[in-house]
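For this view, one protein chain was removed and the others were kept in their places.
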Amino acid sequence: MIKVGIVGGTGYTGVELLRLLVSHPHVELTVITSRSEDGVAVADIYPSLRGHCDLQFSVPDNNTLSQCDVVFFATPHGVAHKLVPALYENGVKVIDLSADFRLQDAELWSEWYGQPHGCEALLPKAVYGLPEMNRAAIKQAQLVACPGCYPTSVQLGFLPLIENNLVDPEYLIANAASGTSGAGRQANVDALHSEVSDSFKAYASAGHRHLPEIVQGLHLMQSPDQAKAKLTFVPHLLPMVRGIHSTLYARLRVDTAVDLQTLFEERYANEPFVDVMPAGSHPQTRSVKSSNMCRLAVVRPQGDDMVVVMSVIDNLTKGSSGQAIQNMNIMCGFDEDEGLRQVALLP
Amino acid sequence: MIKVGIVGGTGYTGVELLRLLVSHPHVELTVITSRSEDGVAVADIYPSLRGHCDLQFSVPDNNTLSQCDVVFFATPHGVAHKLVPALYENGVKVIDLSADFRLQDAELWSEWYGQPHGCEALLPKAVYGLPEMNRAAIKQAQLVACPGCYPTSVQLGFLPLIENNLVDPEYLIANAASGTSGAGRQANVDALHSEVSDSFKAYASAGHRHLPEIVQGLHLMQSPDQAKAKLTFVPHLLPMVRGIHSTLYARLRVDTAVDLQTLFEERYANEPFVDVMPAGSHPQTRSVKSSNMCRLAVVRPQGDDMVVVMSVIDNLTKGSSGQAIQNMNIMCGFDEDEGLRQVALLP
Amino acid sequence: MIKVGIVGGTGYTGVELLRLLVSHPHVELTVITSRSEDGVAVADIYPSLRGHCDLQFSVPDNNTLSQCDVVFFATPHGVAHKLVPALYENGVKVIDLSADFRLQDAELWSEWYGQPHGCEALLPKAVYGLPEMNRAAIKQAQLVACPGCYPTSVQLGFLPLIENNLVDPEYLIANAASGTSGAGRQANVDALHSEVSDSFKAYASAGHRHLPEIVQGLHLMQSPDQAKAKLTFVPHLLPMVRGIHSTLYARLRVDTAVDLQTLFEERYANEPFVDVMPAGSHPQTRSVKSSNMCRLAVVRPQGDDMVVVMSVIDNLTKGSSGQAIQNMNIMCGFDEDEGLRQVALLP
Partner (left out) sequence: MIKVGIVGGTGYTGVELLRLLVSHPHVELTVITSRSEDGVAVADIYPSLRGHCDLQFSVPDNNTLSQCDVVFFATPHGVAHKLVPALYENGVKVIDLSADFRLQDAELWSEWYGQPHGCEALLPKAVYGLPEMNRAAIKQAQLVACPGCYPTSVQLGFLPLIENNLVDPEYLIANAASGTSGAGRQANVDALHSEVSDSFKAYASAGHRHLPEIVQGLHLMQSPDQAKAKLTFVPHLLPMVRGIHSTLYARLRVDTAVDLQTLFEERYANEPFVDVMPAGSHPQTRSVKSSNMCRLAVVRPQGDDMVVVMSVIDNLTKGSSGQAIQNMNIMCGFDEDEGLRQVALLP
């Protein structure tokens, strides 16, 4: 039994952590923080947790948090920069769901997030928490930066193609679409039901903060002699709550004779949370709703030299809180799928 | 051609007024106000209006507004109280979509809205704008208080029963449900897509502000010798944008032998915007979406002494902006359905 | 470990049984039948089950099914009538999710379902599977008839009022609304997304098949000297997938001084799957989505003599498959909440 704390528990990644952690057999939740809801019972804000969680929100406090074995940050960017160092020094394992430690290049981070990087010192210690790329490093890590939701789905879809150098890395396209929970639980006119429901749009086509994160990951998949991967990434907003669907496009190299279906199946054969669907499938987001699974399908329309990969995840689970717990399991030596074996909710 | 102004045009009732008024053959829109969006083009906020409306929002100004023949108020409560008197004095016809002049009892208003009534002087001049009950008075009015959305659907459903004294007035129930556009375009966590979508709940069951308005209307339908109508009103929030559905319950008097279907059909035979559906029908909200129609059906389950009325409107059209224009048409001597003949959008 | 079979596994109650049973620690799923999908892998129809269930659908066969300890029927009405007797004779515990054994009066059943009752002989053995009313009988039962979805939510809401004789039993109203999964997975124009989405309507107001079932239950709650309960029941169709919300209305007896909040809390204090919310609450359907919980709130608007109860369940879980498993747990002596401890999915 490990002691676990959550910093910033009022948002959707916070409640998703709670949903999963209250059933985790090796976890004792000891503290959950929120400045704005100090003293309020968790179950008063999230009635789904009535009977499952007796905790109250409290103001984040270093002493209390330092008594935890693991602390999750489910905070807006910038917060972990400030609070992580003290915990790190006290030997606490930190799993950050925010963007604070995702980019290894502090300057690049600063450009995209519009503020100075608040914790460059710990960057060398931060391990990018995509287990399918990085499992060995995660096992040794004390500080894990959980990938963003879009980056998870896009990287898992491109991985077999890029690491095998099968496609032109300079013309990669990720056309992705997310449910509204990805925008968080902030009062915001653009996220009102009456604004979002029954409509669909692209957004941030000129540049989304997940772009540099994905590109960083693509570069890590490449061998040094390749032309650096370039990506066009256009996110869209879906009139639904949970789920990300990424449709990826890449041009196969002229001489490619590889069987893509087999390639994908073999690459992910031992991954507990990546499911390569049979040839001809089109994964639906609902097939992973509430589960930690990523489902992929790969197709080569009309047998031409364009390859299309479809990748679906639940943005709050594999795209955030579920993957965070997967990282915790790896870091703590638990079964990797402990507490994450739920069947997706369908219908 | 009359000159028309709108005070408070950035909300959903504002854009609905614009949608309908830009096609009205007798209307020239001359001014639309918003303090927060001063100088912004209407079509920048509502791209649906690109090519239909060249106006910019401006700060409300008495001189400009006084040059209008008709001014609509699509404002939060309290605003009309302050701005209407000057316009009224200048002879402008005022159609108020807010709650400011709906209740004839200033003290009651103050109780439910938590602030003093700001314009008691004009209450005797204010005419309640439900044409099906009040057409003659509206024709003469200079100040019309448009009914709330729930009150429109509930009153039209109860009207034939109450004015004919067919039911026990002390046990009336209105179980109503509204789309999210009824909550307006305010940044508010409770109205986020992720909070509202795929869920359903009652709210304000202990007392909603539309309750005293409905009860006032029910009393006006009654003859003086009857026991005063009492209503239990429970509103619900639907995971959809437009539409109100009211399910009304009342106990028929023991001696009632009236044919309810005929009663309803005859009562509304000449009403352009009330459609009594054939016996056995269940009106859908989508059958009135974007139109000014109220559709009703009446049933007596198992032939028992309980009568059930179902009443649907589009909360933004017959429930607000469309009915406001219907009132304008009556006040200005236009055809009552001028600019309001659109077919509902289905599917 | 018990051997469990499912008859009729392709519908939504079937896949919901699977979702829950594959994680149940005492259950080994051995057979799942479907005439139309004979030989097809379950996971091919429901990709959410990939990796969780290796079974294929097979044609129902008495020998195979008789080797099970428990068999669930998730079939259209009429099927269980035919197949249950042979299993019953072989000592198999049968849990029927269909309507076949819900009504004790075979003639009444025949009236509402438009065909003769196919298995009157077993009616005396059939126990109505609402644990909150009937736990002791369920424990002894070999054949359990699981309640319908509406009846579950309505009966749990009325129970404390009726069994304590606090309200006028002749004027009970249940205004209920269900998500579309309640209509099942049948090709049907009226259930198309384009027909149902973004709209709301009542249906079957003249008489729904769940009405006699609810009334039967209300009568069982009453003491013999009371006037027989009468109910007006109007179901509605919500533009969402899962969830039932019932809004119940009843008139309190003149002399009632009981504290309703306390009454409800005490009645359900030891029930694992009924949660009485704090006074002033409005339960949302999403607070029980994917869970076996029923959440209730009770209110007396304006302190008047009308009591309003709000009751929410997930129609596929507590309203069907979850409750079926709760019954199995009781019948087999497992912990009543075994396999049913999931937190509701929110958002």
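We just call them A, B and C in the order they show up, numbering each chain from 1.
Following the convention adopted for this analysis, contacts are C-beta pairs under 8 Å (C-beta built on N, C-alpha and C of every residue); 3 or more make two chains touch, one makes a residue touch a chain.
All values derive from a computational prediction rather than experimental measurement.
In the complete complex, the residue from A:A43, A:L123 or A:V234 that touches the missing chain is A:V234.
When you scan C:N62, C:Q115, C:S194 or C:T262 for touch with the missing chain, the hit is C:S194. Only one of A:P47, A:G243 or A:G319 touches the absent chain when the whole complex is considered: A:G243. From the options B:G5, B:G129, B:P212 or B:P283, the residue with contact to the unseen chain in the full assembly is B:P283. Within the complete assembly, residues 12, 15, 18-19, 22-23, 46-52, 181, 185, 197-198, 241-242, 275, 277, 281, 283-284, 286-291, 293, 295, 316, 341-347 of chain B touch the chain that is not shown. Seen across the whole complex, the unshown chain contacts chain C at 12, 179-181, 183, 185-189, 191-198, 239-241.
Listed by residue number, the positions of chain A touching the unshown chain are 171, 173, 175, 177, 194-195, 197-203, 205-207, 230, 232-234, 236, 238-243, 245, 247, 249, 251, 280, 282-286, 289, 299, 301-302, 304, 306, 308, 310, 312, 347.
Methods note: only the chains that are shown with their structure count from here on.
Comparing chain C-alpha centroids with the centroid of the full set of protein C-alpha atoms picks out C as the closest. Of all residue numbers used at the contact between chain A and chain C, over half are used by both chains, marking a mostly same-residue interface. In terms of their C-alpha centroids, the spacing between chain B and chain C amounts to 39 Å. Averaging C-alpha coordinates per chain places the centre of chain A 46 Å away from that of chain B.
In terms of their C-alpha centroids, the spacing between chain A and chain C amounts to 37 Å. Multi-chain contact residues of chain B (touching two or more other chains) are listed as 194-195, 197-198, 239-241.
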